[in-house]
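All protein chains but one are shown in place.
What follows is chain A.
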């Protein structure tokens, strides 16, 4: 076969198709809005976390007669996980401040009997703290009457604690990393859904508008499919990188994330790796399946089996992992390629994943992708020109 004058490589064709996808998608309102909204949401979340963790749970006014109780109150509160601020005020000012809610309670009365003034009712946690403090005061009094030194008894009591001997050293999950894992799961789930549907809709758009016949008269079905998947994949990757980058940067800058920067960056890198793997895997499935139908209304139905896998992985992960990050079932599922893209990044962000599990799950997906390329390419090539009724999967797999 003689070469024509203009040569045009397969790669160029794929890049041209991908370029069109990137240009049109980056300009689409839906894409810009979801990206900006997610970034804003994440930064807002970081701000809220900062406000919540930085401030105190309650502020208690203390009259000058009770000033000595301020320190013990703080100590007792922190021992039950409450962060209480105290402020010394005269009784009259204190009552005014309780009334206008600038303090939550005012400690009044004399020495041994604790009394607080509150506006309507007292916060349950604050009541617990004050009850413990009252008990402490009573105990101190008894010890002093028995001739002991309350300070020494308290010190001894503080040191007494049970010794735990674990047979297996548990992984010390950092609560911040758990939150990070949940966010990673939500992001990858959203992104796989969004980009996967873009691929499916793009395939059907070409089919329903019949432009596919014009395209296939100059490029092969495979080039068209590959270009589409690559283009939309890049757009999704960009979104993921922007969201992940802004989110982590905001959290670190605001001091909400106190984990090491390397761990945070590691989470983002894993997130991007798993997004790419998951996207390639699922978008190929979506492209092949979407080629079976000719109308946008039918896209949802035809891709739902594949979409269910994404949703199942996400739902299992989000409902089990936050309370039980070491769950065995989830551990096994996270290695199976269909569920790995949603579950593995969550586990990786939470930490404590043995290296071989991480490597095995990546390896399995990497092996599966060429198989999917072949399978999806075959379905796509056989079905994309058949408009009208939905093409049966078995027909599409047979040679045309």
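As a convention for this text, a residue touches a chain if its C-beta (ideal position, glycine included) is under 8 Å from a C-beta of that chain, and two chains touch if they have at least 3 such contacts; residues count from 1.
As a convention for this text, contacts and distances are computed from a predicted model.
Colleague: Since a chain is absent, check the UniProt entry for it and pick the matching name: "ATP-binding cassette domain-containing protein", "ATP synthase gamma chain", "Anti-sigma-K factor rskA" or "XdhC family protein".
Modeller: The chain we cannot see is, by its UniProt record, "ATP-binding cassette domain-containing protein".
Colleague: Out of A:22, A:139 or A:215, which touches the unshown chain?
Modeller: A:215
Colleague: I'm checking contacts with the chain that's been left out. Which of A:57, A:85, A:174 or A:205 qualifies?
Modeller: With A:57, A:85, A:174 or A:205 as choices, the missing chain is touched by A:205.
Colleague: By the contact definition given up top, give the residues of chain A that touch the hidden chain.
Modeller: Within chain A, the residues that touch the unshown chain are 1-4, 6-8, 13, 16-17, 20, 24, 205-206, 209-220, 385, 387, 400.
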